[in-house]
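Removed from the display is one protein chain of the complex; every other protein chain stays in position.
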Amino acid sequence: MKKLLVMLLCLTMVLSLVACGGNGDGKESNPLAGSDGTNPPETQGAQNPPETQGAQNPPASGDTISLTMWGAEEDQTLLTELIEDFKAAYPDQKFDIQLGVESEATAKDTVLTDPQAAADVYAFASDQLPALADAGAILDLSTVEPALQSLAGKTIADIQAANTQAYNDLATYNGKYYAFPSVADGWFMFYDGNVLSEDDVKDWDTMMKACEAAGKKVGFTFCSGWYNACLFYGAGFNTTLNADGTTSCDFNGTSSKGVKGVDVVKYMQNLASSSAMMALPEGGTSAAFTGGECAVIFSGCWDSSAAQKAWGDNYAAAPLPSFTINGTSYAAAPVKSCKMVGVNPFSKQTGWATLLAEFITNQQSQVKRFEQRAAAPTNIEAAKDPAVAVNKGVAALNAQASTAIIQSVGGNYWAPAASFGEQIAQGTIGSDDAAIQTALDDMVTGVTAPVA
Amino acid sequence: MSKITSAIGGFFGAIGRYFADFGKAMAKGDIFVKLSLIWWGAGYIARKQYVKGIIMTLLEAGIILFSIFFAPQYVSKFGTLGTVQFEQVFDVNTMQMVPNDYDHSFLILLFSLFCFVVWTVTFFICISVVKNAYRLQLRAQSGGHINSFKDDIADYFDKKFHVTLLSLPVLGIVIFTVIPILLLVFVAFTNYDQYHMPPAALFTWVGFDNFKSLFTSGGLTVSFSYAFGRILGWTLVWAFFATFTTYFGGILMSLLLNSKKTVVPKLWRLLLVITIAVPQFVSLLLVRYFFANNGIVNTICQNIGLTGLLRNWGLINTTYIPFLTAPIWAHVTIIIINIWIGVPYQMLVATGILMNLPSDQLESARIDGANKFQVFRYITMPYMFQVTAPTLVTDFVKNINNFNVIFLLTDGVYTTTNQMMANSQAKETDLLITWLFNLTQNYYNYKMAAVIGIVVFLICAVFTLIAFNFLISGDKEGVYN
Partner (left out) sequence: MSNENSVMTKEPAKAPETKAPKAPRRGHRLGGSRVGHNIIIAILCVIWLIPIVWLVCMSFSAGDGMYVASFFPKQWSVSHYVKLFQPDTVNQFPRWFLNTFKIAVFNCIIQTCFVLMVAYATSFGKFKARKPLMNVAVMLNLFPGVLTMIAVYFLLREFGLTNSHFGLLLVYSASSGLGYLICKGFFDTVPRALCEAARIDGCNEAKIFTRIVIPTSRPIIVYTIINAFLAPWMDFVFAKMILNAGISSQYTVAVGLYAMLEKSLINSYFTIFCCGGILVSIPIAILFFIMQKFYVEGVTAGSVKG
């Protein structure tokens, strides 16, 4: 009875297999797919790497180089222009470059789902580098240095020299240089120059009082480990990413500057309970500008236009204010981070992909990026460009360069840290030392948990 | 219980008979029947069914080619899931990377599975080919009619029409549901996670380690068992409320609308159905901003003083009402939003069913002086329940796995204040399925996701079994035929 059913099933399977093999052959996304099924004898031949290499036609300059690139939605226009510039820079070579949309914030998720299907060149946020590197989804740039040297005339050292050291550090993981920094992406403080003076924003307490007096709010994102650790870091606490992917964290002890974690939490609780404090949801800064209640918002260059729209030309930017614990004043330490452009190791055109990545992050491109997107450059020369240097956001970033730190954390850091910030914002911890210490210990347990 | 044992007995009995028939065919069949074990066409060609013989021969040849040229490269590595680590070197002349002939653990697993499925199917074809050949032999000996190819084709539109109908859908299900599920089950026994992610790295078998780490102390994360318990609890609570609130809501709504007192019932129904027409992802995302901490509902509540009132009562300690951002609040809001989404649909279903409510029962109840509530309690509800019990069970299972509502309402909005939950990358509002999604999407912990997936399946299976055995008495199928 079931025979034909089963028969058809099998036949179709075999047929579809043949068909799929054919498809895979045409699509060069996967070296395995190209050689499976379709033509068995060839498979055996292809098992020999040198032969594979010989079989693939070397790209004479007449061949069209196909590349794919991912960039953020809001950068698409800019990137289209940069791609044209890139083509113009290598007039002898024909290119077919496809630009796709993938936000820097989610690049890691999409790339790691299937690195072989990811774009040849992609932009991502610096905190994703460890995960990308661990999964082998980003190219160690030293492997392609010869190509960079011969066609762009730059060595890795040249690229490092062109960028601010902090961003080179962000692009380095386990001693390898993985990506081209493109946008300095740290956060600082925007404030409404109509409401607050330059002196008001030098210190948290003064600032809160001034805001209270003016009936305005201070918008701070408590529920994100990217923002809420600034007081801990400022007070001398530390986090480290270990080789096995775990994170070390000393927030529940005493810092190198002799500050107790409990006291930092108490300070944060004071801030959070102030009537002038507005705890923003994660990613809620832009909306806070439009909301109109805030006179101070902690955010980065990406909100420059929102700030200008909300507060007019009197909008101002400043480094983070300092805070006082037990009579000693500490500068809050924001997180230094940047956006960078990486090359996919599974790219079919690794060399050209690297050149493209280098090109869209070089000095001219960064200046152009600043002009169009108000993005702060990581390139030292680009940052010196007069138009760039007068930008309020960039100035603030530069001003806090000495206090900002590089946040070194693993994947287990974010959820516990976010929860801890939210607990402070909602005031659920309680104010006695023991309760705070327990809460801190719990958070640190989560952050330092082994990676399953 | 006896039903289950008899079902199991029947199952093994059927298997026994299946192989007994095969044995008989092999023992008593002539040379062609025996030959058809090796050459599938033999039995058919011997009885002059040439076309069928050729088709079977070709099929067999296809499978043999498949087994020789395609299968070995994957199946041979199935035991280790690959040993050759990915490596590549840069060739300056071609500007390309030259990879080695590396193993891709995931593809090895996937295609091995594929081969196993093909071979299982082959096994059954083989047996039925032999049995068929024997049947043909018997028929030929007794001088019965032997189908021509044309007869066979005609059969597939008549006696064997179900085969024609089922072949394509079943093929689709095997490739797009069965193989992926089997794969998931296999992954649960490997160490496939972000440190063993193909193609750059290999993963391999670890036996029951993942299950052990799930159920022994410690677990997947530092507070795993706590988070697992909490999430399982909320998943069940959610499934219960989501199913029954919309169910009863739908019935009440349809009773309201279909009452003879209602003016323009069609208009009302039309208005309610609009909410179904808006795609769920639009309506859910919309309500999420509608109820946001600084969204329009909060603004209005603040303006009318509700927020202040709640604050005074000590129900909230924030300047807004945390509709979707605080534990109990969010749970209630989510269930209410689900009522909003689900009731119109249930209303449509209930309307249809209540139309068929036997009106003589209603009449006699009214004559007996039953009030409205009694009619509802003793006539309408039992009828509804009897009719819809199976759908209730499936709805419950669907709600256990209701990804959309929870994900769209809480992803990126809800931050837990429970450190134990946060330490497991979980939220109070997570269902097992959204937690799982989170673990795979953000932490690439495929092995544990597979383990939890199996657990979810077991929970659903146990629940369905119990529900079908105790809630629904008997198989009604025959009654209507």
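A and B are the chain letters, set down in written order, and residue numbers restart from 1 in every chain.
The rule we apply is simple: a residue touches a chain if its C-beta (ideal position, glycine included) is under 8 Å from a C-beta of that chain, and two chains touch if they have at least 3 such contacts.
Values in this document were obtained by computation on a predicted structure and should not be read as measured data.
Asker: Which is it among B:292, B:324, B:379 or B:420 that touches the chain not included here?
Answerer: B:292
Asker: Looking beyond the chains shown, say which of B:29, B:322 or B:453 touches the absent one.
Answerer: B:453
Asker: Which is it among B:94, B:275, B:318 or B:361 that touches the chain not included here?
Answerer: With B:94, B:275, B:318 or B:361 as choices, the missing chain is touched by B:275.
Asker: For chain A, which residues reach the chain that was dropped from this view?
Answerer: Per the touch rule, chain A residues meeting the hidden chain are 1-2, 16, 19-20, 23-24, 26-27, 29-30, 33, 68, 70, 72-74, 76-77, 98, 100-103, 105, 110, 113-114, 116-117, 119, 283, 286-287, 290-291, 302, 306.
Asker: Touching the absent chain: which residues on chain B qualify?
Answerer: Touching the chain left out of view, chain B contributes residues 11, 14, 106-107, 110-111, 154, 157-159, 161-162, 164-166, 168-170, 172-173, 175-181, 183-184, 253, 256-257, 259-263, 268-283, 285-287, 289-290, 292, 294-296, 299-300, 340, 343-344, 348-349, 351-353, 355-356, 359, 363, 366, 387-388, 390-391, 394, 397, 401, 403-404, 407, 412, 433, 436-437, 440, 446, 449-450, 453, 456-457, 460-461, 464, 476-477, 480-481.
We adopt the following convention: only the chains that are shown with their structure count from here on.
Asker: Counting only Cα atoms for the centres, state how far chain A is from chain B in Å.
Answerer: Each chain reduced to its C-alpha mean, chain A and chain B end up 36 Å apart.
Asker: Mind pulling up the chain A residues that touch chain B in the complex?
Answerer: Where chain A meets chain B, its residues are 1-14, 16-17, 31-32, 36-37, 40, 43, 46-49, 52-53, 56, 58-59, 109, 112-113, 115-116, 131, 134-137, 143-144, 146-147, 150, 223, 245, 281-284, 287, 291, 345-352, 411, 415-416, 418-423, 426-428, 439, 442-443, 445-446, 449-452.
Asker: Please give the residue numbers of chain B that touch chain A in the complex, ascending.
Answerer: Touching chain A from chain B are residues 55-56, 59, 62-63, 66, 68-70, 73, 86, 88-101, 104, 107, 111, 117-118, 121-122, 124-125, 128-129, 132, 156, 160, 163-164, 166-168, 170-171, 174-175, 193-195, 197, 199-201, 213, 220-223, 292-294, 317-318, 322, 325-326, 412-413, 415-423, 425, 441-445, 448.
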